[in-house]
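With one protein chain removed, the remaining protein chains of the complex are shown where they sit.
For subunit A:
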């Protein structure tokens, strides 16, 4: 369950950034979680209330944007939608699909009062 640590970094980064920009209360925080990142959005949501308690983010809305997986075949270069369990290219059957998108794990923006 490393979602606890991930959620803790959301809160840490958001607080640090807010302070740097003059402080205030955070209304909402938007994060991007790729579907191939190994992080479960529901678990982050679950941890958020606990992690944000007593911080500038207490009561803030957590907006999670999920990014679907996109891969590229090393053989035929076909781009295709992938999940964690896609191993073979849908076009030529080659293994080792390169991940083009879906491993994102970033905090995008904050709305501060």
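Simple rule for what comes next: contacts are C-beta pairs under 8 Å (C-beta built on N, C-alpha and C of every residue); 3 or more make two chains touch, one makes a residue touch a chain; residues count from 1.
Keep in mind that, in the parts below, contacts and distances are computed from a predicted model.
The UniProt record for the undisplayed chain lists the protein name "Hydrogenase nickel incorporation protein HypB", from the options "Glycine cleavage system H protein", "Phosphonate ABC transporter, permease protein PhnE", "Hydrogenase nickel incorporation protein HypB" or "Glucose-1-phosphate adenylyltransferase". If you put the missing chain back, the residues of subunit A touching it would be 1-2, 5-6, 9-10, 13-14, 17-18, 21-25, 27-28, 31, 37-39, 84-85, 87-88, 95-96, 105-113.
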